[in-house]
Structures are given as C-alpha cells and as structure tokens.
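Only one protein chain is missing from this complex, and each of the others stays in its spot.
Here is chain A:
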Amino acid sequence: MSRRYDARTTIFSPEGRLYQVEYAMEAISHASTALGILAKDGLVIAAEKKVASKLLDETKGGEKIYIINDNMICGVAGITSDANILINYVQTAAQQYLYTYNEDMPCEQLVQKLCDLKQGYTQYGGLRPFGVSFVYGGWDEHHGFQLYHSDPSGNYSGWKATCIGANTASAQGILRQEYKEEGVTLQEAKNLAIKVLSKTMDTTSLGSDKIEFATLELVDGKVVRRIFNQSEIEALLKENNLLTKTEEAK
C-alpha cells in the first residue's frame, strides 16, 4: 500500500503520513548517537564519532558537534553533508540577527528558523527532506540554559535530556531513569552523559578518539564554551571508570 505514496514528499498517504519524512528519520536511526543533558548551571552535548581510520587526515574539528555562535552549540545525527548545509544556514541566520538587533539571537528563535526551513522541504519544492536531526544547547539572558531537539519534519521541542541517532530508545530509557527531577549539576551531567554514551555505543572498546564532548556554562556572567580535546575526554572516562584495559595500558 505504502509504495504508491512514498515517491513524493509533498503528498500525504491515506493514513495521513508523510513517508519521505519517515524515511529520513529512518536514515538518522542508523547514524551514530548524539545526546544532550541540561544542568542547573550549564549543559553538556556528547556524541559518538563514526569509526575513525588512522588513514583519515583530521583537519576540520569534529563531525558531530558544531558551534553556531558564542551562545549555542549543537550535535548532529544523520547525513553529514545535509548537516553542513543546515549548520551554515543557522550560523548565517544567527549573524544576521546580531547585525539587525545588535543582540545575540535567542535560542528558541534560532531553532525555529532552522525548523521552518526544514518544514519547507516537506510541503513544497518537491525536494527530499534533510536527513539530519539536531540537538541544540544554548544560553540566552531571558531563559537561561536550554536544550532543544529537532528532526527532519521540522518539529522541535525543549528537553532536559535527549538523544538522537542510533540506540535512542535505550539511551532515552537510561536518561529517564537516571536524570534527577530537581535538576543536576554540570559535573553530574557530564558523568551521566559519558555513562549513557558508553552503554549505547556499539563498539566494545570505549576510546577517547571515538567521542566528541562539549559543555556550556556561565563564568562571571559570560557564557563559556568548552570543546573537550582527547586528553580531557580520557580524563572524564577515567573518572567514571569507563576506560577499557587497552586505554589503561597506554
């Protein structure tokens, strides 16, 4: 039955579904995991990198976590080339807002801008939707720290903890159990993030070269963004007793 209605993005199926959008989400469920956790005094975004080959020449920093502006970062899951287009769009949109209003773009507005673009590809143009989901983490002075998640349909929502990509069912389950209702500190959030990542990663050996990790926090009233380098990730793994034997032997 579904065969007839999946070729075009711009038509509904008889059951009221948009197949192209669902297929896009299917593509994302095969991508490596990215998750975000909101803390009382900051937030964490962590992601699993696709298998790194030693032949890969890593010039550009990171394929999973990106900087949008001074106040926002985001994690990506899905088709990386689609993600690059969207990241470029949202970076430009943030600068355009700064140019017009001389103020940093509020987090939710930025998410909405990107979601409006994604929605367009599900309603007109005849082009396929973007095969990317995002988890955004940012701070603005009106709403403090915020975490959002958007998907190829252009839908978004705010979260205290969320994840995208592969194994989200199990990751979300662990987050639901472990996240404290009254809120967590940044340190607890970092530990929880690394713990959840380790449980959902396919590979048996957890290495610092397979993880991307970033935090946002307020220091002296200013937003400070930290993109962890390999040794810092290793230290975090060690703190949480997650280093495998091969790492410890080094």
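The criterion applied here is as follows: a residue touches a chain if its C-beta (ideal position, glycine included) is under 8 Å from a C-beta of that chain, and two chains touch if they have at least 3 such contacts; residues count from 1.
Assume contacts and distances are computed from a predicted model.
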From "PLP-dependent transferase", "Calcineurin B homologous protein 3", "Uroplakin 3B" or "Proteasome subunit beta", the hidden chain's UniProt protein name = "Proteasome subunit beta"
Out of A:81, A:96, A:109 or A:123, which touches the unshown chain?
-> A:96
Go through chain A and note every residue touching the omitted chain.
-> 60-61, 67, 69, 91-92, 95-96, 98-99, 102
